[in-house]
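Every protein chain but one is kept in place in this view of the complex.
Should a chain be cited, it is by its letter among A, B and C, assigned in written order, with residues numbered from 1 in that chain.
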Amino acid sequence: MQVKIGIFLCDCGGSLRNIDFPKIRGNLEKLEGVAFVDISHNLCLEEGGKALASRILSEDINRVVIAACSPELCEHNFMRLLESLRLNPNFLSIANIREQCSWAHKEDVTGKALELLRMAINKARLLQPLERKEVPVNQEVLVVGGGFSGMESTLELSQLGLRATLVEKGSALGGKLSELEGFYGLGASPKEMLGSMTRAIEEGKNIEVLTSAEVTRVEGEVGNFTVRIRRGGEEFPRSFGAIIFATGYRAGILPRDFELRPSVNIISQRNLIEILQAPEKLERKPETIGFILDVSDESSRLATLLVLNNALAVKEKWGSEAYVFCRNLKVDSDGAEKLYREARATGIAFLKFEKKPQISEEDGRVKVEAKDVLLGEEISLSCDILVVEEKGLPPEGTEALSSILNIGLDSQGFYQNENVYLYPVDSGRKGIFLVGACRGDLDISRASMDVASAVMGVCELLASGKAIVEAEKVRVDPDKCRACLTCIRVCPHGAIRLVRVNTEKEVAQIYDLACEGCGICAAICPAKAIDFEGYTDEQILAEVEAIGE
Amino acid sequence: MAIPFREVLNSGKFVITGEVGPPKGTNLEKMIHHIDLLKERVDALNVTDNQSSVMRFPSLGTCLLIKEHGGEPVFQMTCRDRNRLALQADLLFAYARGIRNVLCLTGDSITVGDHKEAKAVFDLDSVQLLHTVHTLESGWDIAGNELDGAVEFCVGACVTPDADPIEPQLIKFEKKVQAGIQFCQTQAIYDLDNFRKFMEYARKLDKNTKILAGIVLLVGARMARFMNESVPGIYVPEELIDELASAPKGKGLEKGIEIAGRLIRQIKEQAICDGVHIMAIGREELVPEILAAAGL
Amino acid sequence: MGGNNKIVAFCCENSACAAADRAGKIRLYYPDNVRVIRVPCAGRVDVLHILKAFEKGADGVLVMGCQEEACRHLTGNTRARERVKYAEILLKESGIDGERVRMVNLAPEMAHKFAQEVSEMTERLKGLGPTPIKNGGPQR
Partner (left out) sequence: MIVAERKPLEEIKEMIAGYKRILIVGCGTCVTICWAGGEKEVGILSSQLRLAFGKDGNELLTSEVTIERQCEREMVEELRDKVQEVEAILSLGCGAGVQTIAEVFEETPVYPALNTKFVGMPEREGVWVETCRACGDCLLGETGGICPVVRCAKGLLNGPCGGTKRGKCEVDPEKDCAWTLIYRRLEKQGRLDLMRKYYPPRNFQAVTRPGKVEALQA
């Protein structure tokens, strides 16, 4: 098919005054394969669009080059327009002559605009059509981890009519909910919450719960994962369209941070909760209790909330004097500020240190010596019990699972999200979501938010039972592929696999639905077997070539 | 004349051996001074073989020199620089010239030395070299040809009791014992607790092989830390480093001599093993002081 | 290629392209010798793209991707960084100053950084002078 290019120059309502449009038209008209060059004032408005459409149809062009504003703003609309004209939307090439040309420079930039257009034209000549196709997706969802986040995810999915299978390692649901003494701001105690959530899950539709079960293998891609689940010495495969990981965290105290060992008087938050729940074990009520945070580095929100809750609990139950030693209290989680004020109001003292406090044990008591930087005084407190901070650590097995999933871990050993700002609950592998504490330090209100966005993400992918993909946008040439596995090893989205094309040859194949179109594979393939339509080597170099022509 | 080393080993006395390192060049004055200084005070003198893969005056030549001066040499032989022909030939020569003790070693890697681009030979390994010595003793070379005149050596090998991990090292030690060795020198020992554990194992394996604990003189805390960091198979316990560090400025060496002496005394008094092999590495003139510090 | 300091900027559409747009929108007026080539991720940029840009007469190349640890495609920007380093080595081997290529990490909001990097590269290129490969050099 001979390339026939139609060029539309938009002067943005006559506002791009440092560009000489007629001169550009004169220059481009002569180029080979260019059918016409139109100057328009408002391609983005209805009449502009109509004019564009009628020109495309009347001139029967097959490549459209538009010089206008940023493609971020206009590309999508023009593509839809092309599609409505039965022209492949990939036959569009845009030169950004507004933000990156006219607006960016004071002087006459006709030369630069011309070059930007030449780049776009060079690319347009090489564009190939991309077909869209529908692929079916499995609508069942796997939720891993039966703590708060996992239960919440399961419930929300079932409410939206998606079938959810909840897999929990332990023998019962609940996770940390069954261990915590209180969680401020939820309007209910963790126990009550657990009770009502468990009931809802039991009564819920489309829910299957597998306790004492573990995920051992995950294969396949979004819409079609095959997961092996081990339960009671038996392993079986199941198919899911998406997976939500809510494996939570493991609480650990780090004795080496304190250079002393936990003892009868130096206890963890967990020990304190146990005592609070079974006070009969206590010989006598402790009169003075110290809490300490931020010893090694700044503490997490989770640890801070736990300390505030527990300090309030000892005050309420035993009427003990409570002191909290901290560096910087993290009160940016939901309700934490209010909790802190309440603690202050009930007489809990907060002492702010900068230099690590000295902790020593003598005569069955614990002495904490610190310099309070606000009072500017050395403080020495002798307490019955010192409760040390707890850190949220990744649960056991995270590392193993991360390698099964091909999902990276962050420096703390938690699951590494895809861009944490843009896609907080995405794992990098489409269809696998990470929610709650398994992706780092989160309090319960943030976990709820995570669950909401993950469930929304699952719905987007699966709700219609099918997905539309641009077929072979990124494509491996099976003749050139040497099956070196490089692309499979580097794909950040786990979207490439090895397939057997005939009895003797295996080649890499990109799974369109899982591919996020980054092109890392195309840039690294040592056999140059991968190309990326719209960004092929040829197309990129054609753009480079136009510079300074 | 010195008493043959084999007799010393079998006499049941606490054995003390020393070491001389040949010079780079033909000026042998200093080394001869060391030989004269030590030959009466130790039961035998090891001669290193291109130690640390640095080209030097040969071990074999130095052994002859020791003999001329009335000492008892131990010919160290590494597998790094000679193939099986050269190794066997040197053994024949050594025996013919009255050298009766040979220590079979693998040898350091070429890359740690001063001829980094040389071809590392390792045609045989240390265990195979031990077998080779015994084959020559039986009147045959290892290709199966009969010799006109055989050899007879008192054969030794090396072991690293602080190797990490230790198990593969112990298996190799076992193979060396099975290959038939009269004595075994260890890498430098500082941690006597660990060494006792090793000795327990070694005695269980074989009662007859004499074990000589390696003693390397520490000249200061820095050297000790360096050895922990960089020298494989050597572990200097923290207490010893602290002790060295506590020595007043300029007295580190004295402290080192004191420590070496103390280690020797403890090994002897507690009869942990059969003797010691003192490696003063370039400070051979201090060996008498170390022995004095050990009460010997 | 006219002028002596043509810069090819391979820009990630998730960050650098937006930063460039914003720089225009708020009128930061940076040198007009830069040509942005939009890529889906800095990780799409191949060492060969960089080398060939010089062959075709570019005086400098910028590879602009997302902020560290905030890549839309997780590892694209770190790979781009490594490739730019590699390109530097390859260019040096060919006798071309390694300073002519540079990796830049920025967020979509960082219009100033975009403009500043373009200006800095322009200044650097003025100092270095044109590449010795004018007019594309001999082609195959």
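Note that in this section contacts are C-beta pairs under 8 Å (C-beta built on N, C-alpha and C of every residue); 3 or more make two chains touch, one makes a residue touch a chain.
Predicted model, so just to flag it, every value in this text is computed and none were measured.
Chemist: Going by the stated contact criterion, tell me the shown chains that border the hidden chain.
Modeler: Within the full complex, the chain left out of view touches A, B, C.
Chemist: Taking the full complex into account, find the residue in B:R6, B:K172, B:K210 or B:K268 that is in contact with the omitted chain.
Modeler: Of the candidates B:R6, B:K172, B:K210 or B:K268, B:K172 is in touch with the missing chain.
Chemist: Looking at the full complex, which residue from B:F57, B:F75 or B:F122 touches the chain that isn't shown here?
Modeler: Considering the complete complex, B:F122 is the one touching the chain left out.
Chemist: Per the definition of touch given earlier, which of B:P73, B:G156 or B:G233 contacts the omitted chain?
Modeler: Selected residue, touching the omitted chain: B:G233.
Chemist: Which of these, C:F10, C:Y30 or C:F54, touches the one chain of the complex that we don't see?
Modeler: If we include the chain that is not displayed, C:F54 is the one touching it.
Chemist: Take the complete complex as the reference. Which residues in chain A touch the chain that isn't displayed?
Modeler: 480, 482, 484-486, 489-490, 525-528
Chemist: For chain B, which residues reach the chain that was dropped from this view?
Modeler: Touch set of chain B with respect to the missing chain: 80, 84, 106-109, 111-112, 120, 122-128, 131-132, 142, 158-160, 163-165, 167-169, 171-172, 174-175, 178-179, 187, 232-233.
Chemist: Given the full complex, what residues of chain C touch the hidden partner chain?
Modeler: 46-48, 51-52, 54-55, 90-91, 93-96, 131-133, 137-140
As a convention for this text, only the chains that are shown with their structure count from here on.
Chemist: When the centre of a chain is set as the mean of its C-alpha atoms, what distance in Å lies between chain A and chain B?
Modeler: The answer is 62 Å.
Chemist: Can you tell me which residues of chain C touch two or more of the remaining chains?
Modeler: Where chain C is concerned, no single residue meets two or more other chains.
Chemist: Among the residues of chain B, which are close enough to touch at least two other chains?
Modeler: Residues of chain B never touch two or more of the other chains.
Chemist: Residues of chain C touching chain A in their complex?
Modeler: The touching residues are 1-3, 6, 8, 13-14, 17-18, 20-25, 27-32, 35-41, 43-46, 48-49, 52-53, 56-58, 66, 70-76, 79, 83.
Chemist: Help me check something: in the complex, which residues belonging to chain A touch chain C?
Modeler: 70-72, 96, 98-107, 109, 111-112, 115-116, 119, 408, 416, 418-422, 428, 490, 492-493, 516-520, 522-524, 532, 534-535, 537, 540-541, 543-545, 547-549
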